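Report on the following structure.
Only a single protein chain was left out; the remaining protein chains are all shown in position.
Labels A, B and C are assigned to the chains in the order they are written; within every chain, residues are numbered from 1.
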Amino acid sequence: MVFKTPVLIVNFKTYAKATGKKALELAKVAEKVAKELDVEIIVAVQYTDIKLVAESVEIPVYAQHIDPIKPGAHTGHILPEAVKEAGAQGTLLNHSERRLRLDMINEVILRAKEVGLETIVCADKPETSAAVATLKPTAIAIEPPELIGTGISVSRAKPEVITNTVSIIRKIDEKIPILTGAGITYREDVEKALKLGTQGVLVASAIVKAKNWEEKIKELSLPLTLLR
Amino acid sequence: MVFKTPVLIVNFKTYAKATGKKALELAKVAEKVAKELDVEIIVAVQYTDIKLVAESVEIPVYAQHIDPIKPGAHTGHILPEAVKEAGAQGTLLNHSERRLRLDMINEVILRAKEVGLETIVCADKPETSAAVATLKPTAIAIEPPELIGTGISVSRAKPEVITNTVSIIRKIDEKIPILTGAGITYREDVEKALKLGTQGVLVASAIVKAKNWEEKIKELSLPLTLLR
Amino acid sequence: MVFKTPVLIVNFKTYAKATGKKALELAKVAEKVAKELDVEIIVAVQYTDIKLVAESVEIPVYAQHIDPIKPGAHTGHILPEAVKEAGAQGTLLNHSERRLRLDMINEVILRAKEVGLETIVCADKPETSAAVATLKPTAIAIEPPELIGTGISVSRAKPEVITNTVSIIRKIDEKIPILTGAGITYREDVEKALKLGTQGVLVASAIVKAKNWEEKIKELSLPLTLLR
Partner (left out) sequence: MVFKTPVLIVNFKTYAKATGKKALELAKVAEKVAKELDVEIIVAVQYTDIKLVAESVEIPVYAQHIDPIKPGAHTGHILPEAVKEAGAQGTLLNHSERRLRLDMINEVILRAKEVGLETIVCADKPETSAAVATLKPTAIAIEPPELIGTGISVSRAKPEVITNTVSIIRKIDEKIPILTGAGITYREDVEKALKLGTQGVLVASAIVKAKNWEEKIKELSLPLTLLR
């Protein structure tokens, strides 16, 4: 099973508002909107919440990171098999808040494939997105770190970053889904991201911190309904 | 609530045999022995298994690590609040497989106190154990990394490491529980560890890889019953 | 040979104004003031400049970091023996811009002793300063990171951090020199640092960025002359 595009990915990060019981609440709201609008929404939750959320919703649940390890003596690390057994369908990787060594990105993508986890690998720039593409993850998310959490979306502020990224990745891989992250806040940001040639968006604070989760998720999901 | 001494801590690491459903099974065996022998046994499980295990057993459940972060934008990190809400009573820290910067050990102990988590901080040598003692965690575990997973217990092979550690820590803190780790495999290892002045043991492979979990946990728990 | 107290340590960091030929110039100005005022001034320079500077001045030259490695296969690392042979008398360690794992601070202090290098280990707080003291470096520098580079000296803004640090370290080690860092900019800052019970100061931007190096080094050295 691979996630469908266009897609909205909600990164819960380690926000208090998206931890434990509240993570479950938020995931249920995302599921409700996904069903109502018939769009693909993925929730990327904390490790401790994967099982709880995955057992309670029918939309895909992701981890936010896994380590490139095999079962064994790795106290305190994130075992891909553990994340899988807890119910995750995939994982984010190399987010700007959890950057990885190049060799580890490669290893962890291979481990994820072995275990049956999808991988959405983040990158900060067109060049590094291309580098990621050569490693064949499930998808790539381009997130200029200077815009993360700002409310200024990359699709509005730096559309050329998106188009450059798409063009450079497409030379290496014609089909891999490309997602736009960083600062996505309004419906227009999502529309722009899709118009610029990407297949979805990665959103965190705009949704988690929204006063009305359902409204905000709907707002950001609507553009996805037009592309089916 | 603080764990009682003498104590047996079972570190599940990321062993396949101690992941997910099997983690729960192992934790239940530990709980059974803890009740039968009336001894304190703590299980340190993977993040993804904390909730499952904590809801199903009455013995203390620990994480294997937490990050020195506050709620917020920390994709892929281990939020102390999340570990607490999932049901953990405390956490291991600075294990030889997950060493930390000195400033972070301090920060994370402070964060754990804020959140109400106990901290068992590992150290590799008498000197570093003393350093850890100045930071006032709940307990200190001395684990010479060269003996971890060898089946050669530090209490037999290097008793002077234990006695030096105890003596150097006691100058700084008269009461803090000191635990012996690394290579603990047989009843005699635990007896020796207690005789040398420590208040418990930290065990991983000897238990997780044992053919008969119950027998092995009983064997290693028996010496604890003599000290009450 | 151990450096004398009171001492002024000038951290060249990786400032352009203190790199290569300019590092040599700045070191010569420091040497000039050290001789004129008969005070102890140490210059902590970049690795690439150690040999050049150490061959040209008679004041102690320090590295800014060394790695806890032995000679061998460690591409790109800082070998203590190499730093020693290049002419360094010692090294800074665990600066807020280059923090180390606790076990590595211990190892690297031991390696430095083997090789005959002095170690000035930085710490961010009273607690971590105490932890460092248990590891027996040559000296400890307390530098609250939030004041580094601000021009607001810790001795003025947070005198209690200094006095707490001194009191907590003195319980562990009666003699080890304690240095004050972070924001030291004016003569009064140095006077205060010495008055609060520390044996010297660690300064970077206030000197490196000064319009007149000689004047600024003299200003900050003068209080040292009163303590002999």
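Some notes on this structure:
Quick note on the criterion: a contact is a pair of C-beta atoms (placed from the backbone, for glycine too) under 8 Å apart; a residue touches a chain by one contact, two chains touch by 3 or more.
Keep in mind that this is a model prediction, so the values were computed, not measured.
Taking every chain of the complex into account, the absent chain touches A, C. Contact with the chain that does not appear here is found for just one residue of C:49, C:118 or C:219, C:49.
Although one chain is not drawn, its touching partners on chain A can still be listed: residues 94, 99-106, 123-125, 127-128, 130-136, 168, 172. Although one chain is hidden here, its contacts on chain C can still be listed: residues 11, 13-16, 19-21, 44, 46-52, 63-65, 69, 71-79, 81-83, 85-86, 92, 95-98, 148-149, 204-205.
Here, only the chains that are shown with their structure count from here on.
At the interface between chain A and chain B, two copies of one sequence, more than half of the residue numbers in use are shared by both copies. The chain with its Cα centre farthest from the Cα centre of chain C is A. One inter-chain figure worth recording: chain A and chain C are separated by 44 Å, centre to centre, where each centre is the mean of the chain's CA atoms.
Inter-chain spacing, taken between the CA centroids of chain A and chain B, is 34 Å. Of all residues in chain C, none touches two or more other chains.
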